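Shown below is the structure under consideration.
The complex is shown incomplete by one protein chain, all other protein chains being positioned as in the whole.
Labels A and B are assigned to the chains in the order they are written; within every chain, residues are numbered from 1.
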Amino acid sequence: MIQRLEQQGRIMVESLLIETKNLTKSYGPHVALDDLNLSIPHGATGLLGPNGAGKSTFLKTMLGLIQVTSGEGSILGHDIRTEGEQIRSKIGYMPEYDALNPKMDAIYQVKYSGELLGMNPNIALSRAHQALEYVGLGEQRYRTVETFSTGMKQATKLACALVHDPNLIIADEPSNGLDAKAREFMLQTLENTVRQGQKSVLMASHLMEDVERVCENIVLLHKGKLAAQGKIEDLKAIDKEVEIHVWGHATKMEEGLLDKGMNVRREGRVMRVRYQDESTYHTILSIAAKCGTQIRKMHDHEASLEDLFLVIMERLGYDVKGSEALLGDLS
Amino acid sequence: MMPDFTQTGKSEDTTSTTKDNVPVVVFKNVSKQYGQISALTDISLAISGGVTGILGMNGAGKSTLFKIIMGKIRPSGGQIRLFGEDPWKNQSPYARTGFVPEHEKMHDWMTAIDFVTTFARLNGMTREEARLEAERVLTFVELADVMHKQIGRFSKGMRQRVKIAHALVNDPDLIVLDEPLQGCDPLARTSIMNVIRELGRLGRTVLVSSHILSEIERITEQIVILHKGRLLAIGNLHAIRDLLDQHPHKIAIRCEQPKRLAKDLIDIDEVTTVSIPAKDELIVETKHFGVVHNLLPSIIVKNNHHVWEIDNPDDNLQSILEYLTGGLP
Partner (left out) sequence: MSENTMLHPESPVTGQTRMDSAWGSQTGDEDVHAKVTQANVDAGQIFEQEYKPWDGKLNPRWMRNWAILRHHLLGIVFKGHRPWGVITRIVLLLIFLGSLSSAAMVLLSGVVGDSTLVSMWGINRENLYGHVLGFFPRNIIFYPIIAAILVGGMISEDRSNGTSALYFSRPISRVDYTSMKFLSIAIILFFVIDGTLAVYYFSEVLVMGRGWSWILDTFPMFLLAAFSGILLAITYTSIGLALSSLSKGRFFPGIGLLAVIMGTKTLAAIIEALFDKTILYVISPYDCIAHIAQSLMSIESTYQHPWTWSLASIVCINIGALYILTARVSTLEVTRE
C-alpha cells in the first residue's frame, strides 16, 4: 500500500504551503479524512481523487470552514483550527459549480466579491477591472453573467478569486465543461498566474492532462487516506519505460526479453520495457538482432499522469480503467 | 537470416474474418453525382474484419460513402454489396449492422439503460432480453456504473458511448462510426478508442471516419484515404508508405557518436543518404525500409553503438497524405 512516495533527494523546504499532521475528520462513524500527513510546497499542486475520497472535506477543513476531529494542519502558516478568517482572507477560491448572480454585470460581481473581503468599494472596482482584463474578459465586463458562455463564467469566477491578489488560489475543477479553446485559455491563465504572478495554486481536477500541464506536484486522496504525494516528475521517474515498435517475430522478441529478466508489456507490435539503466537499450537491440526482429521505433515512454494514476490505483488494489473513475458518482 | 514476412502490410496482429468469409463491404466502381458535382468517383474497395479508418478532409466524400453504405442514398454508378447483398431498400444486411452517426438527438430525460433497452425492444427483443442486452453493451462501453443515470447529465464523451452502446445491440458484424471522437474530452477519447480497438480484436468489421490523423493512427493501421471523391490509397499504412517509393523513407537515430554509426550504415547498399543534423542525431534515407531495419539492430550491437532512440519521422499518415496529395490540404 503506497502511503507516500518520497521524492529522491528532496531538499527540505522551510515553509510549506500546506502541512497537516494526523489530520482526521469523522462524521459519526464515517471517516472522511483519515490520518492525513501532507506536505504541500509552494507552487502548483493537483488535488486528485474520486468523489467521496475526501477532497471536498479536505478543502473545507483547509478553508477553516469545518472543525477537524483530531490532528492539526496549517495553510500559509495559519492554523486551520483557529485562524479560519485569516485563511479565507488570503485565499482565492474558485468553486466548481455556478457561483455567480446571473443578473449582475461581471464587473460588479467581481467588485462585490472584493468588497466581501473588506476592500474599499473604489479599490475593489479598480481591482475588478484588472482581474477581468487578466482573465480575458476585458471586453465583456459590462455584460451580465447570464449572457456568458461556460468558459466566460469560469473566467469570471477566477477573476473573483484573484481580485485581492491572494497567495493561494484553490481552483475546483477549473476546466470542467469547457470547449477546447476555453479550456486552453483557462489552463494558460492558471499557468501564467503561477509563473508570472508567482502564486500558488491548488487545483482539484479529474482531467489528468490539465493537471499535468499546470501543476508540478500532486496529492492523491482515496477513501480519505493519502494515496500518493510528491512532484510529478519524481513520481514518473519510478517506472520509466522504453517503448518499442517491432516488425516481425514479435512473440520471439517478447520471450527473449522476458528470458533476460526484463519487465515487458505488449500490445501487438508495441512493447514497453521497464527501464533499468543505460544498458536497457543495448539489451533490447541485441535481443532484436538475435531474433531477427526489426526495431522500427524505440524511445523513452513519457508516462502521462493518467498512466501514473492507473499504476498507483492498481498497486492500491483497485481495478480502475481510467482516471474517469475519479468522477465516481455523478452528483 | 532474412525474416519471413513481406512488406505488404501483414503484422503479427491477425484479425479474424467474418463468419461467411465474404468481404463485408464491397464497392465496385462506385460513383455518386449530385448534378454537376462528383461526390465520389470510381471507388473500388473490399473491407473485411478489424478496424478500418476512413480518412479524408471535409468534402473528400466520407459522408457520401457512409450514406451509401447505410443505404440512405443510391450510387449513380457502380455496385455496392453489404454481406454479399445489395443494400438498397433491403433491410436484411442492416440486421447485422450498427451505425453511430455524428449527430443524433438523444433523449436526455431517459436513463442510459432505458434508452438502450427501448431501442433493443424496438429491434424485436422481449423485455427481459432487451434489459440484459442493454446491460451487456453498456458494460462493454464502460458505462456500467452510471447506466441508471439520466443521459442529460452525461458528459459529451459519455453520451457518445451511449450512442455506441445502442449500435452494438444484437452484436452486429459491421459497425460504422462517423467522427466518434468529435468534441470529446481526452478521457472519453481514450475510452472510445479502446472500445473500437476491442471490437476489432473481437473480429467485427469496424469503419471509423475522422479528419484527425493522429486519432486514426492510434486506433488502426488499416486505412482508406479519400481525397476529392477519389480513392487515393487503401491498406496498411506502412505498406502504403512503402509503395510511395519516390519518397525515400527516413530513419532517425539518436546516439552518442552519430559519425561512427554513419560510417557503418553507409556501407549498406540500400542506404542512399546519411545526414547528421545534430551532434547526437543521425538521419538515414533509404528506398528499402525493411532491408535497412533488418540490418540495423545487429549493426548497432556488433559495433557497440550507444543508441537510445529510433524513429521513422515520415512513416505516418501526415506524411502519406502530404506525399499523395502533393501537400494540398
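Heads up, the rule we're going with is that a residue touches a chain if its C-beta (ideal position, glycine included) is under 8 Å from a C-beta of that chain, and two chains touch if they have at least 3 such contacts.
As the structure is a prediction and not an experimental result, all values here were calculated from the model.
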item	value
Touched by the hidden chain, restricted to displayed chains	A
Residue among A:68, A:100, A:152 or A:235 that touches the chain left out of view	A:100
Listed residues A:26, A:56 or A:69, member touching the removed chain	A:56
Candidates A:25, A:42 or A:111 - the one touching the absent chain	A:111
Hidden partner chain, residues of chain A it touches	51, 56, 59-60, 63, 65, 84-86, 88-89, 91, 93, 95-105, 108, 111-113, 115-121, 123, 127, 130, 134, 136, 160, 164-165, 172, 188-189, 192-193, 196-197, 199, 331
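To be clear about the criterion, only the chains that are shown with their structure count from here on.
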item	value
Where chain A and chain B are represented by their mean Cα positions, the distance between them in whole Å	33
Of chain B, residues touching chain A in the complex	1-5, 11-13, 142, 145-146, 149, 153-155, 183, 185-188, 190-191, 290, 293-294, 296-298, 300-302, 306-312, 315
Residues of chain A that touch chain B when the two form their complex	177, 179, 206-209, 247-251, 268-269, 278, 281-282, 285-286, 288-289, 292-300, 306, 321-324, 329-330
